[in-house]
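One chain of protein is taken out of this complex; the other chains stay put.
Every chain is named by a letter (A, B and C) in the order it is written, and numbering of its residues begins at 1.
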Amino acid sequence: MSKEKLNIAIVGSSGYAGGELMRILLNHSMAVVTAITSEKSAGKPITSIFPHLAGLTSLVCEPLEPDAIAKKSDFVFLALPHVTAQEAAFRFRKLGKKVVDLSADYRLSDPALYETWYEHAHQYPELLKDAVYGLPELHREKIKKASLIANPGCYPTGAILGLAPLMQEGRVDLGSIIIDSKSGVSGAGRSPSLAHHYPEVNEGLMAYKIGTHRHTPEIEQEFSALAGKQITISFTPHLVPMNRGILTTIYAKLSFQADTAQIHALFQAYYNNAPFVRLLPIGQFPNVRNVRGSNFCDIGVYVDPRTGRVVVVTAIDNLVKGASGQAIQNMNLMMGFNEAEGLRFAGIFP
Amino acid sequence: MSKEKLNIAIVGSSGYAGGELMRILLNHSMAVVTAITSEKSAGKPITSIFPHLAGLTSLVCEPLEPDAIAKKSDFVFLALPHVTAQEAAFRFRKLGKKVVDLSADYRLSDPALYETWYEHAHQYPELLKDAVYGLPELHREKIKKASLIANPGCYPTGAILGLAPLMQEGRVDLGSIIIDSKSGVSGAGRSPSLAHHYPEVNEGLMAYKIGTHRHTPEIEQEFSALAGKQITISFTPHLVPMNRGILTTIYAKLSFQADTAQIHALFQAYYNNAPFVRLLPIGQFPNVRNVRGSNFCDIGVYVDPRTGRVVVVTAIDNLVKGASGQAIQNMNLMMGFNEAEGLRFAGIFP
Amino acid sequence: MSKEKLNIAIVGSSGYAGGELMRILLNHSMAVVTAITSEKSAGKPITSIFPHLAGLTSLVCEPLEPDAIAKKSDFVFLALPHVTAQEAAFRFRKLGKKVVDLSADYRLSDPALYETWYEHAHQYPELLKDAVYGLPELHREKIKKASLIANPGCYPTGAILGLAPLMQEGRVDLGSIIIDSKSGVSGAGRSPSLAHHYPEVNEGLMAYKIGTHRHTPEIEQEFSALAGKQITISFTPHLVPMNRGILTTIYAKLSFQADTAQIHALFQAYYNNAPFVRLLPIGQFPNVRNVRGSNFCDIGVYVDPRTGRVVVVTAIDNLVKGASGQAIQNMNLMMGFNEAEGLRFAGIFP
Partner (left out) sequence: MSKEKLNIAIVGSSGYAGGELMRILLNHSMAVVTAITSEKSAGKPITSIFPHLAGLTSLVCEPLEPDAIAKKSDFVFLALPHVTAQEAAFRFRKLGKKVVDLSADYRLSDPALYETWYEHAHQYPELLKDAVYGLPELHREKIKKASLIANPGCYPTGAILGLAPLMQEGRVDLGSIIIDSKSGVSGAGRSPSLAHHYPEVNEGLMAYKIGTHRHTPEIEQEFSALAGKQITISFTPHLVPMNRGILTTIYAKLSFQADTAQIHALFQAYYNNAPFVRLLPIGQFPNVRNVRGSNFCDIGVYVDPRTGRVVVVTAIDNLVKGASGQAIQNMNLMMGFNEAEGLRFAGIFP
């Protein structure tokens, strides 16, 4: 335990999001990880699960016992599978801890919607009301006051940031939105499966869960709130043979006459104070390679005069801005730290 | 020269399309390659450029001299850069040879449109009138009678096959079509450039030429012909870190009430006699890995009841069905061979 | 069942080797697959397991019941895990079928050695005596007369072909042999595991089972037989982020004064009649990309005047020359077909 730094627990540390929380927090000046949990690796050093961390930490996994964990930490990141995070969040909140939940359990404010898409009833609808959707570029002030953050999904982060500046009546035809996303394989998690076995993925490319992916209602919830009316989108995720990164290509009909420069100016104004959004110059489009390992979301915009559509492309690292980096960004805001603390590093290229 | 088989010349044999023509024609029972050209490799055996062909051919590259080439061959594949193919096609046609041109030079029937998109005037507008767009699934009968085929572009092949069955008034909102394509890197050709340097591409993903790619008018030409009216589409190509394959995701608003089964049935009827279209069962979607190295186009369809959109996904190997395989399919039709001759092989998986 | 062609059963058809047998045999003029087995996929069409074969076969998996399978086939390929192939080979031999076993079960002629390395006793030591090690370049004549072939392992194929021409007293220091092999991931099979989960493998590279890999005694057995004395080698396999291919780099001290040209000549003489060995010109070295999907083994040799060592590099496709292609090559020899029947195709590049 540190007296000078915020003591952090990572609950569910053996997955890729847990590994990234560890990696990034190693260099955070205001926080330090003091407890990590993993049921299947309890008793093992984290470096046996993540050898890339060898020499940098001596933390050992322990089982998820909230009381014990709470004694070692003031702030909890939950990197558990959905459904199981419900109770963990409840327990740690009851123990007075601030919580950032990286699962989907507290993202949909309507418990009925949660049940429809996740096929489980939500056991803590009261707590759900307290949860704030942790996309800092949209909800910075609410996040600062929150004690339970629902950290956004990886696809929704790239999608929502890509269209938020235009999500109001009069800017785009709200029924025309199409979101075509392409993700690296780490987004599917660390559990082996035939679908993510190396020779099945490499030199392959596919769409999956067309129109039925669980991130769809999450995107619609945020767009609807921005637009002030219920919105339905087409969302198609794809699996790309690379480790990290989500590229999202978004199409919408403009409701008014505008060229690329005007739309670009709208984005610039919208993200003026967002330290992790990099709006690219007109004529340039993002590449996931430029955000690999970093917390940036790169955005490019184009208005097609032939079709009257705006095309927005966003790139994030699904494990950083799409998960662990954003979780730390939320922690920074909740704790009154500088929003960018511990996150001011470049991605790795090549 | 063979007396029993059709003698083939490949003009421009050092690029990937040339290599694929060689590879596939090695096992064609009715045709044999008797001449190959390459300016920069003239005098060198083709196996010095394509070592994977070692032991299977002893052909030597020669310079492009139409008279000399014409003496050795009855049928010519042009695998030249666009603009330069214009004259080559003209010369070989004048020498009485049947020609399949793999470049873009004879694809757009309107020379003004060609000039707009390719920034060169078309020198042979008369010959352009004779050219048939070589997509067998749409133009089989015309191809059989043609002596100059404009072999379709790789993106247009995947895009057009994906929506042709629905391209008539009353089926989809003709203004709502969005085509989001993802291509492997071989589609960019064999000339080195920073953009396709390995470390720049691997673990990267980007959109490029949004709304401005030259394959756009080609797709629009075919869709417009099918629909009987001028159509404008949104087309976005992406570069994916893999060697081969194009996955195309197509979105359109249905103009009538239909479910997936009905749309699936329309596709089944449309491609009933197409030996290289594999319509996947309902609920399945294509993966480029399953067509790698083969001439198949795999298609999956889905109607999203939430949005009223149809989503079609197609997968091709850009070098086979998207280039050389389709060129041979066209040759088969032009020569009265079985359409599938030399092309009945599975792709390579994994 | 075909009356004109050899009827083939593939026992264990759901792994990568089974898939390759299917793919290649589709275009074999003298043989046809008439039965396939898979316990876990019994009752399912093979195309549900291998969608790349869709449209080319309608075979359905059945359980492994030797009597039933034997009624449908005259020749059996066993693509089962080691240990389990022991009995299957015995059963099919007893039913009078010729068998090529792709597992390791009949490769080591000494049952004690088998037990040491595979940690199971061999149940059919009598049958083991009948088995011929199916490396055609070394044992062509024996294979022609055999009815049970032990198809070589993938690593041994590349290693043995790389040094066989030098494996006699007086050519190399028999104690100096080092074999450093690098394999694509399909060599590890189709069962998902964390070690072969895409994000764990991609952008990674490691050695494994240093000095302890089970292919070691197989290489030593063949080298010892060639040299006429017991040989011990250093063998290190590595896992490379690619689907297919094994590159093997072999080092040995020359026992006599020789330059590259002389060693090259020895190789040329040795492989003069081998249709699938491509000895590269002096100064060139193989690349697995040039054998991808083909049955070739490419070989390059170099004598280092500084060290007196010969360095040989070989490249094979681990699933073709390293497994299924070689199995078919063996079948061709056993049946009196042309050795190259069905295997005269180029690899796929790029």
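Everything below uses one rule, namely that a residue touches a chain if its C-beta (ideal position, glycine included) is under 8 Å from a C-beta of that chain, and two chains touch if they have at least 3 such contacts.
Here the structure is a predicted model, which is why all the values come from computation and not from measurement.
Chemist: With touch as defined up top, name the shown chains that contact the chain not shown.
Modeler: So, taking every chain into account, the missing one touches A, B, C.
Chemist: Going by the contact rule already stated, which one of C:90, C:251 or C:296 would touch the omitted chain in the full complex?
Modeler: Hidden-chain contact among the options goes to C:251.
Chemist: Kindly state which of the options A:180, A:203 or A:339 is in contact with the chain not pictured.
Modeler: A:203
Chemist: Kindly state which of the options B:197, B:229 or B:306 is in contact with the chain not pictured.
Modeler: If we include the chain that is not displayed, B:197 is the one touching it.
Chemist: Among A:50, A:118 or A:235, which residue is in contact with the omitted chain in the full complex?
Modeler: A:50
Chemist: In the complete complex, which positions of chain B touch the hidden chain?
Modeler: Touch with the absent chain occurs at residues 16, 184-186, 190-194, 196-203, 241-243.
Chemist: Tell me, which residues in chain A touch the chain that this view leaves out?
Modeler: 16, 19, 22-23, 26-27, 50-56, 186, 203, 243-244, 278, 280, 284, 287, 289-294, 296, 298, 344-350
Chemist: List the chain C residues touching the unshown chain?
Modeler: Contact residues on chain C toward the absent chain are 176, 178, 180, 182, 184, 199-200, 202-208, 210-211, 232-234, 236, 238, 240-245, 247, 249, 251, 285-289, 292, 300, 302, 304, 306-307, 309, 311, 313, 315, 350.
Here is the rule we go by: only the chains that are shown with their structure count from here on.
Chemist: Given a C-alpha superposition of chain B onto chain C, how large is the rotation in degrees, taken in steps of 5?
Modeler: When the C-alpha atoms are superposed, chain B turns by 180 degrees onto chain C.
Chemist: Provide the C-alpha centroid distance between chain B and chain C, rounded to the nearest whole angstrom.
Modeler: Each chain reduced to its C-alpha mean, chain B and chain C end up 36 Å apart.
Chemist: With chain centres defined as C-alpha means, what is the inter-centre distance between chain A and chain C in Å?
Modeler: About 46 Å separates the centre of chain A from that of chain C.
Chemist: Would you mind listing the residues of chain B that make contact with two or more other chains?
Modeler: 203, 243-244, 287, 289, 292, 350 - these are the residues of chain B that touch more than one other chain.
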